[in-house]
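Okay, here's the structure, questions in a sec.
Partial view: only certain chains, each at its native spot in the assembly.
Every chain is named by a letter (A, B and C) in the order it is written, and numbering of its residues begins at 1.
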């Protein structure tokens, strides 16, 4: 896991997104991201990493069990985080939006 | 390691419809392992189906309502299904059964039924409120 | 600590909008600062002259109109979505304000919550 927290973590928002890239809330989330924010993809949203149309930030993270479930574990090890990592991210970010 | 924080978890996606209860449980277990306190779990909308006492998945599948209630009981975590969501969707406890003269009740303890005030209180008392929605 | 409740689902085909309104009114009832933001197809909750009795549902128009009385701070609507769906100040229910920069609105609240 790299770049888990931004330098400016105090004011950054943690976005947790569980919608597939086709879902209208996926694009709404993309539009709401600020440069210092952290995006965690969970459940169906991890498919965004395989989606050639999805424009997600380079430092996006994704839950490893959801990647593995969808056959994407081997391809995206760099982005993968555990539930434990997600807990730590929620500790560090008082402001969290679940999309 | 930061000091222990207090969390409220809100689940709005139903088991066997969404992945929300599974993700929430995995997250909740890690919260407890990390030394955090879960103030309460609040089920809202379709999420109330997680509190069904009658869910009967095939024996070779995971049983999310049972796993959730075992987790809640083990750690003494209060869990509430929103009464407005629950009554419409057919989740009732014995008190509501008696009040509305229904043929039965189907709430799985330790889940309880209460109002949205429980969610507001969770908001006020917790350092973090995390939502687990359906994904469709 | 202010909470923004976001409604992005169309009216009547799902319950999410009603449940979002209930959450907002509950916060207000406990004197917690709360506001509503309608985006995407959700802006259609704000159209005047809804008659959901025809599909066996109750209108939320009165509840929305009463929200400020119950302490809801603001009812906001994404201007781009309003334009898309032909919503103007003339055909929107009273009390709702359009916002041009929805990202700024999201970032101006400490909590942002979807009902489902």
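Keep this in mind: a residue touches a chain if its C-beta (ideal position, glycine included) is under 8 Å from a C-beta of that chain, and two chains touch if they have at least 3 such contacts.
Treat the numbers as computed from the prediction; the structure is a model and nothing was measured.
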{"item": "Labelled copy-number formula for the complete complex in this structure file", "value": "A x2, B x2, C x2"}
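The rule we apply is simple: only the chains that are shown with their structure count from here on.
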{"item": "Centre-of-Cα separation between subunit C and subunit B, whole angstrom", "value": "26"}
{"item": "Touching two or more other chains - residue numbers and ranges from subunit C", "value": "111, 114"}
{"item": "Contacts with 2+ other chains: residues of subunit A", "value": "98-99"}
{"item": "Subunit B contact footprint on subunit A (complex, rising order)", "value": "16, 18-20, 23, 42-45, 63, 65, 82-84, 86-88, 90-92, 94, 96, 98-99"}
{"item": "Complex contact set, residues of subunit B against subunit A", "value": "2, 5, 7, 19-20, 23, 26-27, 29-31, 33-34, 36, 127-133, 135-136"}
{"item": "Complex interface listing, subunit C residues touching subunit A", "value": "8, 39-41, 102-103, 106-107, 110-112, 114"}
